[in-house]
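Yeah, one chain of the complex is gone here, protein chain that is, but the others are all in their spots.
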Amino acid sequence: MSTASKLTTVEVNDKTGIATLTMCRPPVNGQNLELLLDIKSSIKEIENNSSRGLIITSASPKVFCAGLDILEMYKPDQQRLRAVWTELQNVWCALYGISVPTAAAINGHAPAGGCLLATACEYRVMVPDCRIGLNETQLGIIAPKWLVSGFLNVLPKRVAERALTQSRLFTTDEALQEGLIDEIATSKEEAVEKCAAFIGTFARVNSVARALTKQQFRADNLRQFHKEREQDVEIFLSLVNRPEVQKGIGLYLEGLKKKKANKK
Amino acid sequence: MSTASKLTTVEVNDKTGIATLTMCRPPVNGQNLELLLDIKSSIKEIENNSSRGLIITSASPKVFCAGLDILEMYKPDQQRLRAVWTELQNVWCALYGISVPTAAAINGHAPAGGCLLATACEYRVMVPDCRIGLNETQLGIIAPKWLVSGFLNVLPKRVAERALTQSRLFTTDEALQEGLIDEIATSKEEAVEKCAAFIGTFARVNSVARALTKQQFRADNLRQFHKEREQDVEIFLSLVNRPEVQKGIGLYLEGLKKKKANKK
Partner (left out) sequence: MSTASKLTTVEVNDKTGIATLTMCRPPVNGQNLELLLDIKSSIKEIENNSSRGLIITSASPKVFCAGLDILEMYKPDQQRLRAVWTELQNVWCALYGISVPTAAAINGHAPAGGCLLATACEYRVMVPDCRIGLNETQLGIIAPKWLVSGFLNVLPKRVAERALTQSRLFTTDEALQEGLIDEIATSKEEAVEKCAAFIGTFARVNSVARALTKQQFRADNLRQFHKEREQDVEIFLSLVNRPEVQKGIGLYLEGLKKKKANKK
């Protein structure tokens, strides 16, 4: 069984009943408005198709998800920028709060919005020699409180505060050591298998009680999120629109162009 | 000095001033209404007899406490079921909030309500080759928020969420490694001794300041408990009364009967 929207696919394994959500917006799954909408609707689809679990992964060979598409933030249309952040919130909230077991098969780099997806899941398996972390401050924006709340589900406070302020990207090995990921896999296939094995551990548990336990555990963070989500959009917009930040993004984009030109 | 109610004993060591509360409802200290009432009154007795500390342990050779007596949950009298859960709450609240130092000499298995007693204490010593954990979801009920709050005093969030949703029972070694217990002892006697040594470390500390510090540390969790305790009883009842859960308990009890019959 397989369904597809434009930028994501959902495939349900007939044998295990586990759904795999694959992001496929080349080259790096930059989260533009359309990808975010597709991720959200794929999560909702899985929530409603009675899957036994959700695995999120990427069709790109080297990147799980690079986070917000930087073009969405450069000289932005304010209405669209508002929609982008709102949909990022919706994706987090849908994935963090979904009742079925969730796992991320992190088959490549996962900065910023990529780390957001991974830490919203209950389990993380990552391939070697990649980077993961919330490096928002590098660009002049901040990881919002709701995102930090999920980050703090997996990292000690001391490690989290430092990582957030330093824009730290953890290597795969560091991520395992600190608890940001749970296992290392040598390939995407193995990562998906390990995620499926994790989800399989719930076979012997009452699924209603499991879902209630997960939701009770995450309820405080979700309540806080809903209380602050509108204010959070305003904070994001005011930061992105700062001239200093726009200038920084501009320089970054120019750097990318030069790199491409040099490669030719 | 020794006093006894039907299902617990309290013995105060004349030399150290430490009270030992022993559960003695064979074979596994299943928490029926009567045992819970006796544990509660023993805790209150210790609170008022100016003991220097409380050690909780079991008279059973292989089980510290198996948690709620499953017979209380099968085809239950609703009034009594309500009383059982209310008294489980009372036991937790009395033990978690008592001002004197507390330690658990975990001389056998400690699932569910057994783990509740252990994590309500300030220190845990356990004998080898046993299991401890909050495995409520296996039976179709959930570890309530107040119980989870005490669980989170000793385990990282990442470990706790997974353990709760998976109904994980930690071996003695795993429990030590994750922080769910503090020491391993080779026998019940040694476990009690190590608990007494822990309580002895407070001799050089002002006892009023110690008590205030403990209570300040635990106040938020207790406040939350009192706010939600009535609602929590309703949640428990609604889960236990689900036909699916009653059926599961029935099958479990039949399995036990067959085991016994086969042994004969």
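Letters are used for the chains, namely A and B, taken in the order the chains are written, and counting of residues starts over at 1 for each.
Following the convention adopted for this analysis, contacts are C-beta pairs under 8 Å (C-beta built on N, C-alpha and C of every residue); 3 or more make two chains touch, one makes a residue touch a chain.
Keep in mind it's a predicted model, so treat the numbers as computed, not measured.
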Of A:Val12, A:Ile39, A:Ala104 or A:Leu164, the residue in touch with the unshown chain: A:Leu164
Among A:Asn13, A:Ser41, A:Asn90 or A:Gln138, the residue in touch with the chain that has been omitted: A:Gln138
Hidden partner interface residues of chain A, rising order: 136-143, 145, 148, 156-158, 160-162, 164-167, 239, 242, 244-245, 248
Where the unshown chain meets chain B, residue by residue: 101, 122-123, 152-154, 156, 179, 201-202, 204-206, 208-210, 212-214, 216-217
